[in-house]
Each structure stands twice: as structure tokens, then as C-alpha cells.
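Heads up, one of the protein chains got dropped from this complex, but the rest are sitting where they should.
Chains: A, B and C, in written order; residue numbering restarts at 1 for each.
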Amino acid sequence: MAARSKVVGGFREAVADIPDGSTIAFGGFAMPGTPFNLIRALLEQGAKRLTLVANSTGGAQQPRMPDIGMLVENGQVAKVICAFTAATRPTDPIPFTKYYEAGEVEAELVPQGTLAERMRAAGAGIPAFYTPTAVGTELAEGRETRVINGREYLLEYALPLDYAFIRAARADTFGNLRFHRAQRNFNPLMATAAKCTIVEVDEPILPAGGIDADDVHTSGLFVHRLVQVPPAPEGIWPAKRQERRK
Amino acid sequence: MAARSKVVGGFREAVADIPDGSTIAFGGFAMPGTPFNLIRALLEQGAKRLTLVANSTGGAQQPRMPDIGMLVENGQVAKVICAFTAATRPTDPIPFTKYYEAGEVEAELVPQGTLAERMRAAGAGIPAFYTPTAVGTELAEGRETRVINGREYLLEYALPLDYAFIRAARADTFGNLRFHRAQRNFNPLMATAAKCTIVEVDEPILPAGGIDADDVHTSGLFVHRLVQVPPAPEGIWPAKRQERRK
Amino acid sequence: MSGSKGLNRQQMADLAAEQFQNGWVVNLGVGIPTMCSNTDIGDTDIVYHSENGIIGYGQVAAEGTEDLNLVNAGGQNVTLKPGAAVVHHADSFGIIRGGHIDVTVMGAYQVSCGGDFANWKLKGQKGGGIGGAMDLAACAKRVFIILEHTTRDGSSRLMAACDLPVTARGVVKLVATNFGLFEPTGTGFLMHQIAPGLTVDQVRAATGAPLSVVDNLPVVRLAG
Partner (left out) sequence: MSGSKGLNRQQMADLAAEQFQNGWVVNLGVGIPTMCSNTDIGDTDIVYHSENGIIGYGQVAAEGTEDLNLVNAGGQNVTLKPGAAVVHHADSFGIIRGGHIDVTVMGAYQVSCGGDFANWKLKGQKGGGIGGAMDLAACAKRVFIILEHTTRDGSSRLMAACDLPVTARGVVKLVATNFGLFEPTGTGFLMHQIAPGLTVDQVRAATGAPLSVVDNLPVVRLAG
């Protein structure tokens, strides 16, 4: 295990071979765990007709950081699978909404827990499962449900990925990862569901075994490429959020 | 969160209120993570008509440690849900087999991964899921299957528990747990699936916060009672396995 | 916020938070519900859960001490209480779907006397913002809703039936508004507390479903 290192030289190299039409998931919930640097590299790389998977499309926060809404604005995206096509508060519009409403991009709106579980299922070889979430709502209209022990459940399918872009605090060369606090969010799940997981890492990458076996959050089995984030301004780091003006 | 301590005085007290007819899961895979002390306490407590859930019924190893086969021998068990009613190697018989073959106890034989996933599902509010495991075998006869993307899958249901008995290396008073190495096995899953999780703990129990938030393996949300294992011979600890004589 | 009569935002949050019981695991939605964690509920022992996998967060971090990798569901930089733990999103929603959340407190556009509520999609909107609301609504042991009693144009948000797409059906246990505390009964709303300075008739006139009232109706006691 020690022999292979998954460290690649930079973000450009890490995303160079991503073909048009790929399905790519982006970790992160608000700023923590968001692969800002990989998003920027993908904007430059230019792959098209992408399907993106993420909690939200971004752009609700100030300062605006690289987000997948920018990939939409850049004409690279066919479809987004996410839990928000519009903001929680109508007073805080997000940039994606107008592209979606204009029909320039497709979207599949999925409840956040179902989105997480569909990726967990893909990684864990579960092709479909039942959930109580969204039963009785517009999202369940015309879809298959089943009553189990007297309660109605909705059938949901696994969501497999070609690529996962995630961010971690620490890694070893085998690709074992640790996340700091809320960095974890979707990131471990996306790694299990993807054919190729690319990780931007906050700290200098350790030799294999630099993380104790009991302390690994994501096994290197699920990780394919590692890039260390350089200091700002070359690398992009979470910034302090500013409140929006009302 | 800091106010509540879940530490109870001893194993007898920890299992005193378990009623007849309960469904109880027992962590452990071989010796690591097996709640030997809680098993012994339940043997003394004497609850009857129990349904037990575990990977195996034990007794294949020398020296024989407290195992759930002893609960069967003690007349406390109606049914066992497990991955082995007989040993892997017919040359290494396990004590449970003869009670099962004599019809003194029921058993439901479940593939190990399905057993784990059924408990994970119960804890995670998934009432049922599909798996490729056991398709085309005797275990699938007469059961519901479904073809998804051209492959046949078996429908499996969640397995909720009344109690989980598990063992951990470290705990804080809120019930956050860490497992050492192969102690982990089924234990975190069983904790999520049970109404009441009882943990025997190797090390002195720490104040709340004694385990960093990023290092917790099982959240105290899932833990209800903690007992520290006393030193041997009063407490029971994993022993070095002896090879069976052939 | 429209200078309406009755309680202010923090007082509405207090009204909900005072119902929390010792040992509960509580999930707070974005907006006013977040303010429940500011309410003084004495030594009631609460575990705050956030859907991004934080179990046991505490106050918003003081200026200058923020960990930029530690946020609650609203994106605020929070602190951790002793005994906190972090899990990933599938485990976090396992906690939610598995019924381990004692109460979720959410904002909404509308709530019905049958316990339905709507908070993810405006009328005529394409798509919307669901986030974790449908999972929480369907699976928490209790759903509390906090909302303004009426819209800006004066129509009631407490209705016989929601006319916006619902988030979940039949799940709301309590509703805190600027006018008081209400329980959906299936056929109407039962008022448990009334805001100071309002009459039952005023509240009834502003409510879109039959309103009943508990005996000796208490007036909301304001903190401080």
C-alpha cells in the first residue's frame, strides 16, 4: 500500500482528463469542505455538457467564491442535481436560479438527506431504497411508493458518479483522509460513489500511515488524486462570510 | 449536554430492567468488541423468550468466553438472527448448532453484509432496500426480487432492536465512543438501531468533551448506559485464542 | 418586517424554545428558528443538531474566534459544546430519518390546521429550495413552525389548507407566531398562549381556520 502515491502536481493536472458529459459531484456545505480550487481549475479546463451534483449551486454568500453556478454561467453544464435551485429566503436570490428559469440548464431537485443517501447507496452497492422523505409532496407525484408497516415510503435510486471533487484537512499518500469539523459533510459519501475522487488538501500530505488507522475518516481506497492547496493568494481558502445587505 | 452522565454502577444494574421478549443485538466479531461482561450479566438476569442478533453464536474458540450460545443453553432464547448457525468448517462444530437442529431455538440465517445493512437501515430510517447479495440462492427462494438496470436484486427490510450490547475502548459521560481497531465491527450500527444501547468500556470514562468531536466513532446520541469493565478476574477481557485441536 | 403587532422575532423563537424538554435533540432551521438557541431555558439540557453533521453545537462564535470550517445549517460560524461530535451527511440524515431528533423548528410560508406546512416553493416558481426540510419534516419526532401570523397584505398564514406546495403533511405539532402559540387540531387551531395586547377576536380574525382557545388562556410572558 505504501508504494503508490496519489499526489499530483497541481489542480490543472488533476482535472486535465475530465471528458465532456461527465457526472461530477462537489463536496461542501456552505464554505467548509468546498473544493474551491478544483472548481476554478474545471472552469479553466472547460469540459462541457456536465452533470453536476451538489447540495447547492452557490453564490448566496459574500464574498462570492468559486462555485458551480459559475460553471453554469460558463456554459459547461447540462444538468444540476441539488437540494436548492432557489435560495431558502426569496430575498436572497442565487445566481443559478435565473439560468434555470430561462431553461438554459436542467435541474433535478432532491431533498438533502435523499441526495446524501443516494450517493451513499451508490458507493455501498445498494441500487435502490425506500425513504419517508417527500411522501405526499409535489416531488413524489407520479412516482413509486410502497407501504411498509403501515407507513408510505418513496422509492429512490442510487446516484453513481464519475468524479468527486472534495476538500479535506489532512491526507496521506495512500489517500486516507481526515476532515476538520464541518468540512466532512457530503465529502466521504461522494468519495465512495465516484469512479475517480480528486481531493484538495489543506495540510502538507503525509507519508502513508501518517494517520492512525482508527482516525481515518475516508479510506484511501476511495481516493485517486491528491493536490495540496498552496497558500493564498495562489490557493483559495474559506473566507469569513459577510452578511448580505438587505 | 455536559449535565447528563450515562454511567451506571455495574453490569447487573445495566441489564436489570430488560424484559422477557426483547430483541437484543450483541456486537463483536470474534473477540474484539464483544460485550462479554454484559452477556454474563444477562445470563444471571435471566430474561426469557429473547430474540438475539449477532454475527455468530460463539463457542468456536478456545478458551470459551461468555457467548450468546450460552443464553440459548440457559433456555433464555426464542430466536437468533445471525450469519452462522453452523461453523464455517464442519470440522469445528459450534455449540448452537445442536440446539437449532433439535428445534429448541429458531434461527434466521442472514448474510453478514445484509445483517449489517439491515441494522444500519433501521438506525437511519430506511425501512427497506435492495441488495445483490443472495440472489439465486436458497435464501432468496420465494422472496421478492426486482430487476434494476438489468441486474436482479433482493428486497431486504430494516432490523430494529430494543437493546444493543456493545464494547468500546473509550467513552465520555455523554456516551461518545471510540473503538480500538477491530472492536468497531457491528457495534456502531447496533447502537443506531437500538432503543437502548448499553456499552462496556475498557478505559476509565472521560468527562464530556474528553474525545475531540472529529475523533468520535459513535455519538452519545445513540448511547444510553455505560459501564466500565473492571480489571480481570472480576471483569472479562479478550483472551489470546488457542488453536483448536484437530 | 412589516411592523406587525405582537411578538418580535426573538420572542417568537422564545415561545418555541420554552417548549423544549430536558435531554431533547433539537434541530433549528435557518432564520428565526436559529434564534431559539439564544433563549434562556434555564438548565434544560439540549443537544443542538445541524444537518451538516454537527451534533452538539453551541453559541455563535465570538468575532475573531471563528473556525471557518465550523458552521451550522445556516452557515453561521458556531462553537462546540463539550461532548460534541461530527458525522458525515449520510449519518447526519440517518439521525434525522431514524427518528433521533426530538424536535425540528422551521420557518414556513403557510401551515394548515391538519399539520401540513409549506416552506420550499413560492407560487408559480420553477424549482425551489428544499435543503433538509423535507427529511426533517417527515422524520423528526415533532415539528414546530415559527412564522408571521399574516402576510404583508394581511392574509393568514394559518390556513384550513395550504395552497403552496407542501413540505410534509400532518406533521406540525406547534406553531409560534407573533400572535401567540397554536396547536393544529385537524379541524382548526387551538390557541395555547396569546401575545400581550391582542384579543382573541383579533387573532381569530387573522386566522384562516377555526380558532379555539384553552381555558384561562395565558398571555405570553416576555423575557427580561
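Just so we're on the same page, a contact is a pair of C-beta atoms (placed from the backbone, for glycine too) under 8 Å apart; a residue touches a chain by one contact, two chains touch by 3 or more.
Just so you know, these numbers come straight off a predicted model, no measurement behind them.
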Omitted chain's touching partners, listed by label: A, B
Candidates B:P66, B:P188 or B:G209 - the one touching the absent chain: B:P188
Which residue of B:I24, B:A107, B:A171 or B:V199 touches the chain not shown here: B:A107
Among B:T23, B:T51 or B:T133, the residue in touch with the chain that has been omitted: B:T133
Where the missing chain touches chain A, by residue: 1-4, 120, 122-126, 172-174, 176, 192, 207-209, 211, 213-214, 216, 219-222
Residues of chain B in contact with the chain not shown: 29-33, 55-56, 61, 83-90, 97, 100-101, 107, 109-114, 116-117, 119-120, 131-139, 169, 179-189, 217, 237-241
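Note that in this section only the chains that are shown with their structure count from here on.
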Innermost chain, where centres are averages of C-alpha coordinates: A
Centroid spacing, where centroids are CA-atom means, of chain A and chain B in whole angstrom: 34
Inter-chain centre distance, chain A versus chain C - centres from mean C-alpha coordinates, in Å: 28
Residue list for chain A, restricted to those that touch at least two other chains: 117, 131-132, 179-181, 217
Interface hub residues of chain C, defined as touching at least two other chains: 54, 80, 86-87, 90, 93, 96-97, 139
